[in-house]
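Here is chain A:
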Amino acid sequence: MNARFEKRLLVVWLILSAITLVYLWVGSVDPARTLRPSAVVTSSAIVLALIKVRVIFREFMETRHAPVLLRRLTDGWVLLIAVCLLGSYFVGMAVR
Partner candidate 1 sequence: MSTAATGTVTAVEPPAGSPLHRIGWHWRHNPKRELWLAWWTIVAFYQLYVLVFFVLTRTQPPPSPGWDAARVVQWFNHNHDGVLIGFAIIFLITGMTAPPNALIAYSMRRMSVSRVFAYTYLVLYSLSAIPGMLLMCIVLTVGAMRPDRNANLISWLYDFAFLSFEGTMGVFLIGSLVWMVAILIDKNRVFPKWFGYLNLCNALTEVVVSPAWIFKRGVFAWNGLIAWWIDMVVFAVYTGVFIVLLRKMIQREDFGTGPLPDAARPLDLDLSEWAETAR
Partner candidate 2 sequence: MTDPVAKEPMAENREKSAEFVPGQPDMWAFVMFEALVFASYFVVYMIFRTRSPELYLQSQARLDLRIGVVETLVLLMSSWSMARCVKASRAGAFRSALTNALFTVLFGVVFLVAKVFEWARVIRMGFGLSTNEFFSHYFFLTGIHFLHLLIGFIVLGVVVYQLWSPGRRSQELIETGATYWHTVDFLWVLIFALLYVVR
């Protein structure tokens, strides 16, 4: 297998794993604040997840090489999820 592709996949995987480990820090806040909703934690959790999803789309699922339509559809879905999740969180917290 082409070493260049191997290396690229390795780097991608390392980045994805690193972002995952960041969750250990994001997700465990100090005990005093554990049981309070936090917009910062929520937003960063969702955004980090969507970054990972987009990387998976582009690198593992190879949409980087795909026709424009597929690239747009997958990017569009990522955007849609971002809007829906962040939107429902912030609207939900405000309306309460």
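By definition in this document, contacts are C-beta pairs under 8 Å (C-beta built on N, C-alpha and C of every residue); 3 or more make two chains touch, one makes a residue touch a chain; residues count from 1.
On how the list was made: all candidates are chains of the complex that A comes from, given by their letters.
No experiment lies behind these values; they were computed from the predicted model shown.
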item: Touch assignment for chain A within the complex, options 1 or 2; value: 2
item: Chain A - residues contacting candidate 2, complex; value: 1-2, 5-6, 9-10, 12-13, 16-17, 20-21, 23-24, 26-29, 34-38, 41-42, 45-46, 48-50, 52-53, 56-57, 59-62, 65-68, 70, 73-74, 77, 80-81, 84-85, 88-89, 91-93, 95-96
